[in-house]
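Some chains have been omitted; the remaining ones sit where they do in the full complex.
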């Protein structure tokens, strides 16, 4: 991880006359931009006709930017193959779940499993890397753009169908093993050969969840394989340049960890207001009342931090923000103007969470096509927009502050992509969502002012953490089970549940025992019960005090552990001893807070209840405070600090304070 | 009808190692199970490759069960044809209304009209019946499983298209007759030949309701024909064994009466909590406030009884429950654990309504595939689940109580499948649902503690009843009209409406008179009016007392009958004399109660308003009371009884009392 902080920009010179480029380069450098990200969607300009390349303009762009000492991030343009390619590969289009080809006319229309497009992807990457791989101005490479955006991971195309059969054959070796693993005997679903297996869409009633889960794993692998082919070429022809991908947030359809392992840096695209809109419109359980309107112009105060922490883990510590929102967007159902100051706030938050570079989307608002209402740092008339002013301020502040890194977090939260697919394969309760449950834990921790390290569901060194939280992993590998048990023995504290480790890797329940794996073997889950989030069940502690509510998912438990909280029917909800704790329900915010308080006592974790909309992150140079709310917050009155840099103790809306 | 009561089980030996079978058989016998239902989805195990049969395991299963004197219900496995069959008949898949083939990967994927699959169905039935038809351990046969489940009655496939044209040609003889019957002249929809007729999906605006209704009749007939082919074979090769089908409840897309006429016993699958969830999530009109949450773990207190009464009629008195819910399910949007005791309550209610056998789903929870979260009497680890305990108690109680049958009901309620299709063919008001209206009547009757006989819309002996209710029959045959008129003359009381007999059998309005048929000829329906269920119109009696509200459907009436209740605009809502009464609106629960009270006075029917969640059924050995509520109900305090067997006068939640 680099301690130095840099600014970057998404720049699309092909949208503007060449005459602008020189002034643009000067303006970018003057603003304090280090990295310029180009060529992301430029395939039709690079190769206007099959096999005919137009390099002049791109050479010129590179030269112009380099002349101002700007460093270039070169993107492979494969997220938007040109129209002419459909003449060569008419079947390269992804097919949607309803069996409709996804037509040309926007972007990401290709199927990851199409061999012809795979070849085109390798071809254009090789040609680009061959030409620019060793160019001194090219500082880094980005592969494709925003894999999985617009729900493009899974394709129900003939190509995907064939590749899936092959993938299954390789995984299972013989068809009997597959039938066994899937339990195909139910409903006479047994297969005689891999050629008989279809994609799990359009079935009469729900498809076999094991079938779905394997299709999700396959689909995830296809993305990783697609990417690895580009990475392989870049390693050869652009050696020494870091390779990055810009992950698209709130997209859990492929395993970002697995793909990031091929990269040097995990990048992501950060659009706080768009996330907030989508998240709130989809569902607000676990979100305090009023969040929808209160954070309409700021974004959810936990959602950005969650993704920073997620991608810092994915990148093994190396995190960049590849696209940062800089004004109102165009693609969300509602597109409000950000509260003044938010672009700067989001940027500080990114840096404090370990981002080495924050790169803005985009330099100048484009006046045409789909993105014409998407703000840039500059207006279409080239005058500075609100984002410009905030970035200019930030650039100065960054220089003054110097390098820093995130502090070590006391709590580790296990986040797993496969569990998202597994639980979606059979929600069992309409309102259950793995990723929303994980976020509910994350939010509860941050509301207590506690930093979080997101970790993978793998065996690893847990000793840096005082507490490890494991919500709803559908299966627990033997290694992780042993590792957690050892961690607990060496005084680590573990909090698990609900819906934890009830299945094996084949998505089957155990036939021999309902006991959970170590270190939760004191808990036996007899059966589970789901209900609408509007229904809930009061929960009380041993002193009969109300501690909040359970909802959405509740387990009937038989346990040898001391029960700490019970529900109305005297069913155990929260139980544990000897550093191992288990929650047998989806806890509402009040209950989750109460549970964390109990566990924090054991784990000796300090907490401060953050007032509404205030968040903080600890770093090597002090603690950053961000005011996401619409009201001024006085850090001094709250006894949070006596002095602060940046916006000071009296923190206005969108204000940022650094407490040393 | 047999007065003896038996217990049964759904058993899937093919899901478990052979080593378990012997112990399972012993455990089943020890629990008091009489009937074991097997082979329902076992085609891929019986015929793993086309034409290659594996009998050994099934022979062994039968032998093992028989060794414990268990009686076997053998199912034809046609609800889930194996994957290899698609190689022989790629076009056997049903096609959905949006023109998409319904893919393999779950169950019920076949089209009823596909000749090739018809042949396969006859073939496997013949082979099975040939082998086991006279086996002494096989006590009964079940055809297929749950016809119509997952909306599989109607198929828009090429096979269905061709068969529909043939069906129409047979019905109408010549195309002119069809054009006349359908009124095709509207919008130039006239046909020159049967070959021109298409299935009524994907039309620009609504298709001709007569076209839809004929397609619904055809689709219903296809199911009946499919079933009759299996029955024909079983009659020959398994003579002397009763033939049963397990109807799936809340599925009105085919005529269950017509199909049941081919059978010896009408069976059905009873999942109270799943029905309640679907019913409440779809619509709650006619349901008192709070039902959704109040009965979340018990099921709607009227829905099971309604289906028992419906299938008792379908089976001409012979009723079995083929699958009884025994714990939480997996397929509903929410899957709560049943309130402790409910499995026993549901079972008692089934027996009291005439069920000869109640068979549970399933013996042991399966750990894989779609149904892995669906409870059995045993957990996956073979320990008893909650359902087991309740069934064990029930088995003992049944033995103590001895045989009994339902008492004769004072009220007959006409329920008609065609009327459901007819009214769906043109709802006219978005909130109008025939079957929901029927259920509203049924509920109102049961809330007054009155038993109901569901009867068919056919001429029959009505003399056993004090009151016959006829809601919303779209057409009244001349026979039924005459029969009702005669019944009224001999002092029977009839209550009809709303939306009664406004059409003829061709779904046409009369051109000569708006008067309803006998005995309702005093009522002329000038026009109808629909509104959202949220809007309603106050209704008053002659003394100007508020008697409730009309909503959803209201008719403008000209009548020669005395008007008893009027709405705000002085329009007649409830009218009648000389034992004939008519309701010109969908009555809300208050109004419906008031109307029944008036009619009960004339018909001399005793009633007792049941407290919330309490229901009762009269039998040959006394009256059963069921407490569906979450509160204890004191029968004595309510003056309902002075002594009671089973759970006694102080009836806890899920309690059952027998008052002699």
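Letters A and B name the chains as they come in the text, with residue numbers starting at 1 for each one.
Everything below uses one rule, namely that a contact is a pair of C-beta atoms (placed from the backbone, for glycine too) under 8 Å apart; a residue touches a chain by one contact, two chains touch by 3 or more.
Predicted, not measured: the structure shown is a model, and the values here were computed from it.
Displayed in place are 2 chains, all sharing one sequence; the entire complex defined by the structure file totals 3 copies.
Here, only the chains that are shown with their structure count from here on.
Distance between chain centres (mean CA atoms), subunit A to subunit B: 47 Å. By the touch criterion stated above, subunit B contacts subunit A in their complex at residues 12, 14-15, 41-45, 48-49, 77, 80-84, 86-87, 94, 98, 100-109, 149-150, 152, 293, 296, 327-328, 330-331, 333-337, 365-373, 375, 379-381, 385-386. Here subunit A touches subunit B in the complex through residues 98-99, 182-192, 196, 198, 200-211, 426, 428-431, 506-514, 526-532, 535, 556, going by the rule given at the top.
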